[in-house]
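Removed from the display is one protein chain of the complex; every other protein chain stays in position.
Chains here go by letter, A and B, matching the order in which they are written, and residues are numbered from 1 within each.
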Amino acid sequence: MSHGLVKRLSLCLCSALLVASCAKQNKQAFYNTGIIYCSESNPVTFNPQLDTSSTTSDASSHQLYDRLLDFDPESGRIVPSLASSWLVTDDGLTYAFQLRKDVWFHTTKYFTPSRNFNADDVIFSIDRWRLTSHPYHYISGGRYPYFESIGLAQNIAAVERINGYRVEITLKRRDSSFLANLATDFAVILSEEYATQLSQAGTPSKIDELPIGTGPFKFESYRKDHFIKYRRHDNYWRSSLSTAEDDTAPPDNNRESEVRVDDQNQAFGDNTPNDGEQTTVEQLIFDITPRSSLRLAKLMTGECDATAFPAQTELEVIRAKDDLILAEKPGLNIGFWAFNTQRPPFDNPDVRRALAAAIDKNTLLEAVYFDSAIRAKTLLPAASWAFQNDADDTAYNPVLARKLLADAGIETGFSMTIWAMPVERAYNPNATKMAELIQRYLRDVGVEATIVSYDWTTFRRHLREGLHDSVLIGWSADNGDPDNFYRPLLSCGAIPSGTNRAMWCNQDYDRLINDALETDDIEARKAIYRQVNRLLYERLPLVPIAHAYRYQAYRAELEGIKINPFGGVRFGGVEKTL
Amino acid sequence: MTQILVRYCTLLILTLLVLTIISFSLAYLFPGDVLENLTGLVPQNDIQRAALEKQFKLDQSYVHQFVYYVSNLLTGEWGYSFTSGLPLREEVGIAMPATIELATYAMLMALFIGIPLGYYAGIRCYSTSDYAINSASITIYSFPVFWFALLLILIFSLQLDVAPLSGRISLLYHIEPVSGFILIDILLADTENKSLALKDALSHLALPTFAIGAIATASMARMARRSVIDVKHRPYIAAAISRGLSSWQIFFRHILRNALLPILPLMAIQITTLITNAMIVETLFSWPGIGNWLIQAIYQRDYPALRIGMMAVSTVVITLTILVDLFNRVIDPSREKYERAAV
Partner (left out) sequence: MLALFVVFALFAPIITPYDALEQNIDGLLIPPSWMANGSISYLFGTDALGRDLFTRIIYGCRVTLGSAFITVVLAMLVGVSLGAFAGMLRGVRSSVANHLLDALMAIPTLLIAIIIVAILGTGLVNSMWAITLALIPQFVHHTRSFVRGEMKKEYIIASKLDGASKWQLFVHSILPNMTEMLVVQGTLALSIAVIDISALGFLNLGAQSPLPELGVILADGLDVTYLAPWNVAVPGMAVFFMVLSINIVGDGLRSALRKRVSY
């Protein structure tokens, strides 16, 4: 009798253990089908053409959409994406793109594609921001800040459909950064079929709220301040691609047009960044968590698998933990203090020089960046090919500052505002703290500074309206070209789009940077940019402060996640292992 | 009986009326332009302004507007939030049950753990176990709730990795919000991973409930203890002892119910404290309840949300309080006046 009892008991125990381990495995299996990413803020829209903020790009650009071209995150070279190959004429004015076949748009509750991707979609996507007469141009506001700031719409003469899978774009002037601009986060390809369907239904703005693209994930739902939910795109074109299948043709020597090979970019034929089979990740969720300490906490407990913008103070903690990984890369970014040069007395370059001399940049670097940034002398970081190591830089000199202020007629007790952005960015992880430190320095030279801040969307809106005296903000490059720093930040054309925070317009400057685009010769461009740096040092519309490292913090179970120095975070191809 | 009911009903309606007047006048008290505060739209010119005013009835007398406001409230037209653009009714409908769920579980914890503990301490008053319970309860009661919650997070979430610290359930689960109470919703939903989801939800509930519940438990324990001690010194207990009843009999027949009666009204104040604590703790745990929602609304100066939120919370709290009072009055008509707080 007892023998049977023991047997039954042990059987019970065994089965219980089995069930428990099964349950644990079930739980693990379930959790591996989803990736949760802690994001720091709400996206403004789901179409990155309409906004330059990295939150919007992170949420949409690489998740929902593809571009014609892409940057390889390791080498920075331009590689094919939706355009499988391209040719450029000798005069550098006509670009012909061969489009990839068998690419499908998302199928969701609100849209089912009846055809695959073709030239019409490319033409629609470009013409939308290029032509003010386009029916979709003014939908959702009509502002395309990135393209406006580089003036691309003015430079494109024509976009022609050669056949279903070939598009030709003709420029008016040579632009050696054109291909780079097409690879930025903002140059996404939308679905023309979806757009037609929406405008027939009378709800065209939904194209930016309920997005359709060709990217690895499709949109499912969005709750402001809470989450964004995405689902895997089962027909994603990259999943069916493998390294062997490269459908790019080698250059044909019999062609009349020559293949253009930029010095800094290789034209085509490289591996696409994220090849692989169908990912096992079915869900991608963005958990919107504005506080960075909470993001770190969620990363530590596993409630998030990866997080955005870890604060500088947290980096050591992440490095110390075994189940977390901190990836770092020198960033292509700049954090700066910009003056509103349209407001007196900040229109006086001597006043700006005085204020710049009043602060000690090294202290700011230490206190705010905790050694994860390098002091910035000019706009360009060392990672850029046009970096100038021997550029002039402002030095900490409070005596000079006081003298210059007095000469300019600024009295002691002069008050100004410093606008500090409320979000963390790689280029400035704690603008409020920096503002407080600057406040102290300014007090020493007799200037009383008040710190102003709003929630991020309101903040940027007010900046665009020019309500600030000075602002602590920065810029992350969208492509590897130095023009991507100089033009959107300080050119005249960038003021209406809001990226020129100093509201500075200088004809010499504009002329110089335009000249730099005329040539493809690297040395010539470098020389021009040296002149530009000199001009900026003399006029000081902004004080460059730091170039920061970029960090990505994630749990060790994630594989395939890489830092993309040229754009937003990418989750296509990221897997989760046990 | 009916007279009492009528009295309490009138009290409820009167109080709600006062609240509605207050929340109505908030629109005029908030800084800034009234029209902008109510609608979130900035009129570009006078024509637009006039049209908007007409649409929102701002051009009519205060009484008129008040009537309009009340009728809107009753029909469910609560307006829209500035920040999210969603109808406020939906937002409150999601947020309110979350807080009520949290508060309910904490209350249950306080009732079922606090009262027995208090009884135990009271029966064995001035003994070592009484001292232990008393000092423990006064210590826990003195914790500021936000610090207590923070400590719990630091120890249990981050050091020991036992419980999660944000939200009601992992975002990977898709649970349709039918009732607003997550445990019920999981049981009603049609996903395959019900048991996983339940476990997940329970682990998310654990820390916040404990944070609020512990303080409420301590408070309840103290009140119960005080009440038991008071009852023990009453003459009829002495009479019962002299009659020869055993301590168990005394306990069950006399002390239990008689000590319970005075603390029931004190529960009304407990509800208030519980909801306040829940609102504070929600911010720490990112719990999507009405407290978190209101605090986000105040950060973003979302005036319509503030009005409706204030209205919603006060209505719930006051209704509960009056119900508790009514209940007390019904079961114990011998008391002439209800005591509110005498620990």
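As a convention for this text, a residue touches a chain if its C-beta (ideal position, glycine included) is under 8 Å from a C-beta of that chain, and two chains touch if they have at least 3 such contacts.
What you see is a predicted model, and the numbers here were worked out from it, not measured in a lab.
Within the full complex, the residue among B:129, B:142 or B:249 touching the omitted chain is B:142. In the complete complex, the hidden chain is touched by one of A:83, A:198 or A:296, namely A:296.
Think of the hidden chain as still there; on chain A it touches residues 291-293, 296, 311, 313-314, 316-317, 363, 366-367, 433, 436-437, 440. Along chain B, the points of touch with the absent chain fall at residues 11-12, 14-15, 18, 26, 29-31, 138-139, 141-147, 150-151, 154, 158, 233, 268-269, 271-273, 275-276, 279-280, 283, 291, 294-295, 298-299, 301, 303, 306, 310, 313-314, 317-318, 321-322, 337, 339-341, 343.
Assume only the chains that are shown with their structure count from here on.
In the complex of the two chains, the chain A residues touching chain B come out as 23, 26-27, 30-31, 33-34, 36, 224-227, 229, 283, 285, 287, 289, 294, 297-298, 300-303, 455. The part of chain B that touches chain A in the complex is made up of residues 83-86, 153, 157-158, 161, 164-167, 170-172, 193, 195-196, 286, 288, 296, 299-300.
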